[in-house]
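FYI, not all chains are in this one, though none of them got moved.
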Amino acid sequence: MFKATIFVTLKESVLDPQGVAVKNSLHSLGLENVHEVRIGKRLEVFLDQVDRKQAEAQVQMMCEKLLANPVMENYRYELEEVS
Amino acid sequence: MHFAVPIFPGSNCDRDTIHAIEDVLDQPVTAVWHQDSDLKKFDAIIIPGGFSYGDYLRTGALAAQSPIMEGIREAADQGKLVLGICNGFQILLETGLLPGAMRRNDHLQFRCSISRLSVENTQTPFTLGFSQGEQIRIPIAHIEGNYYCDEETLQELQQKGQIIFRYAGENPNGSIDYIAGICNERRNVLGMMPHPERAIFDWMGSTDGVKLFTSMLQYWKENNGAA
Amino acid sequence: MQLKQKVISLPNEPTPEMIREQTLYKELGLKSEEYEQIIHHLKRLPTWTELGIYSVMWSEHCSYKNSKTLLKQFPTQGSRVLQGPGEGAGVIDIGDEQAVVFKIESHNHPSAVEPFQGAATGVGGIIRDVFSMGARPIALLNSLRFGDLKSSARVRYLFEQVVAGIAHYGNCMGIPTVGGEVVFDPSYEGNPLVNAMCVGLLKHDELQKGVAQGVGNPVIYVGARTGRDGIHGATFASEELNETSESKRPAVQVGDPFMEKLLLEACMEMVEQKDLLLGIQDMGAAGLTCSSAEMAAKGGYGMDLNLDLVPRREQGMTPYEIMLSESQERMLLVVEQGRESEVQAICDKWGLTSAVIGRVSEGDRYRLFFQGELVADIPLRTLVDAAPCYVQAQKVPDYYRENESVCPEEQLQHIDPQVGLHQVVSSVNLASKRWIYQQYDHMVQASTAVCPGSDAAVIAIRGTDKALAMSTDGNARYVYLDPVQGGRIAVAEAARNVVCTGAEPLGLTDCLNFGSPEKPEVYWQLAGAIQGMSEACQELNTPVVGGNVSLYNETKGQAIYPTPVVGMVGLITSRKHIMTQSFKQAGDVILLLGETLAELGGSELQSLVTGKISGRPPVLDLEKEKKVQQVVLHAIRHGFVHSAHDLAEGGLAMSLAESCIAGGLGANVTAKTQLSALTYLFSESQSRILLSVPENQAWHLIALAEDMGVKCTHLGEVIEVPEMRICINGESVIHESVQELTRKYEEAIPCAMSPSLTSTN
């Protein structure tokens, strides 16, 4: 079995309104030295698969087709074998 | 009976709530900006629905940091009535005035419809005008109404009669135990996902929200003389 | 601001000479003649920044260069019209010093690229148009078109995401989304349509205009910071989609409804101060360029802007990028000099960024400064009033001639009416739209008196006994088969829907979604549709007070069906007149107003059975239409009626089914006709309305209809048993349980969408 940890982040130039709101809220908590917050996703996907190559291909495909929106997001992943 | 309706950036049922108090109870009501923490002059507080802070991070989380929450906490401690509707409920959860947390609806979609509820406990200031087990129709409108708490908390809620409204029939969001509204142990703080302020005239499709407001007034009159 | 005389080019941009030599203007969508005109206006070669400004101001989206001459046919005047086309939205008086404000706009191309954000920002844009007039938004509607839902996963993805995007924005803003329409047809496969409409309410003395006036007065920027979002969105929207659109694609605009909610509340506070704002306009398509240039042009002044003062989100932005950015949730204001701090105080309260970025100036120069240099100096009126104007060639398409000889009724006679009923009831085009509207908060603001699902939605106006009815409509199949008839039908149907709720139609806004106007067949469609719409507006006394044109809706050279969408608003004078389509009481008499003819061309049944449409669409007789509407409105206002329902796609069979389903009651119908049962039940003849009336009132109605010269047929009665029984010329042709019909009606879209795709957004 493999566990893929997938990180999906907004592209640089894309507005992250959530990050801005959280930053402002941190400021009002007294943390005025916070000067940027960007919020992304972290997904853990567990795959029944013995072959690493195939696991990799599957993760690639799910990221492209479903998990990340290529128009505005980037993704990367780590793959580790687990029992 | 003087009501306060706190307004956070992104609140959007504030006007509806104010109108409901005016139309149903004909009592004074004041909109209070979230930066104000002094709520001493009010008898009850209704935290309105909406998308405070855009629902960013977690629904209710950013509003829970506002100065006005101090005043609301104080009012709750003094036994004043605090009602949180929809986003107001979510805010009460995030501040810890009510136990549990909200998750995204199990079907992941926003859901707006008139839901059927059953009134599970009429021994509260908010429901004394209803009859036990009464089935009522009140609109819901939310994407995060999937109530969660751990097993232990759930048992406590059940045992202490803190579950006030349950969805009757379809569970529209996946809430555990069909929970639509809960109160604190002292019964003066109620959080509910359905919107009673949207069910006060026949032309709205239901008038079942009226009794919730009149119950609050009746309770207050009984406890403060008919002021 | 220090005055420099000579316009400079920035080091990292093409020089004016390079632009000319390498014909770089073509990359911005400008033709050589247009480039020559710019040189003529400037009396020199334009810089890259100046060229960018001209290119967006002269794009179809902003200048209507291909549609302007046709749009002139629309009647735009009326005794109640306070503001016709030309501002953010149209304004119509509804009495008691109040007015209704509304407008529809397309966001088709952005939604094709990124459906969730495209739809969301479309909604955000139209809301700003309405509150920039000083009105508080009270309702949203939309009109959507997608490819075939069943056969394409991409279509299901687009549909799901568009609906979620609309819901996201409207719900968060706290504006109820109360109506709309959606049609699935292969012609929209690569080019979905997303049109959004917003309705607002204002007091007469709060009406605002997008105008800059008073030399020296400050120009104030309020709202979100500017990023490199959607640069050339306006130009992009004026081109057809093809493979290279992928690469040309502007950075996706992300909507922030939270920011817009703050902007709305801040603007409402400024409006309440009555004399604070001299002018206000939203930054929509073509961003800062379009809003500032239009405001100055309308005021008859010039304007100086210092781009260093524009709040920015990204570093290193060039003047070109700042001016063309389509970042969302921004407004431009002009106030009297000295009152800047009042604006600032309100913005601070709501946590909004604001900045004085320039001044109104004397004369006609539009001048932009950046890092102390003059980077653009343009005669202002040439941006707004001198945009080119094209009258294209028209050609009657071959398909139109070929359709002359087609007889749709013959094609369909083999269909059993009961089977036909099942087909239309479970067609995704006609079936229940609950899957959509339950994702929209349609009850926020606690004023929704008729929820989505009936002919038109109704919003009660607090503090009065009045209510507003509203609907969006447009059947593109009819327009395709005959643009003039189709254009008339679009307007008439929208009006009819509004009348069925007890409202008098006040006026409309329209969105014209067509293919490339450079194709003579498409231009013929556009011209015909506008002609038909104009005729109907004239006859029904519903002026056009605003609208939007979206051309170049094509993929791989294939145009969409010509799709004009009408957003109609009507006034209900008393809440007790609010009417719905559901049968209310067993024993009520069912009456049909209007005439049924053999008109199955372009019908839903034809499309379902044959997989395409052909022949001629129904003919709309405007005089008959007007009379039918008058009878119904009169009858509703006199309390004769228990339900009223417009006959549209799916004909009599579908309307009867809907009234049964909505009321949970049955109907027993017996009719005599020269037509075949199938034609009678599924014909889509226009100007027909189904009524149910208490038995003792029926004669009132029959007499009223006779007086007005409207055909009125006694069809049968509402029955307690939930069954639809139809007997035609003595033969029982339909006998079906309402539960079964309800199941088919409710499940069609959820089934097509299951399992739903899931976005993690």
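When the chains are written out, they are named A, B and C in that same order, and each has its own residue count from 1.
The rule we apply is simple: a contact is a pair of C-beta atoms (placed from the backbone, for glycine too) under 8 Å apart; a residue touches a chain by one contact, two chains touch by 3 or more.
Note that the structure is a prediction, hence the values are computed from the model and not measured.
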Chain composition of the complete assembly in this structure file: A x2, B x1, C x1
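The working rule: only the chains that are shown with their structure count from here on.
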Rounded Å distance between subunit A and subunit C, as computed from the means of their C-alpha atoms: 36
Subunit B residues counted as touching two or more neighbouring chains: 53-54, 56
In subunit C, residues with contacts to at least two other chains: 256, 258-259, 351, 758
Contact footprint of subunit B on subunit C as seen in their complex: 164, 167-168, 171-174, 256-259, 261-262, 350-351, 437-446, 448-449, 451, 460, 462, 575, 578, 758
Footprint of subunit C on subunit B - complex, ascending: 9-10, 12-13, 15-16, 19-20, 49-51, 53-56, 108-113, 139, 141, 143, 195, 197-198, 200, 203-205
Interfacial residue positions of subunit C with respect to subunit A in the complex: 113-114, 117, 224, 227-229, 249, 251-254, 256, 258-259, 313-314, 327, 351, 757-761
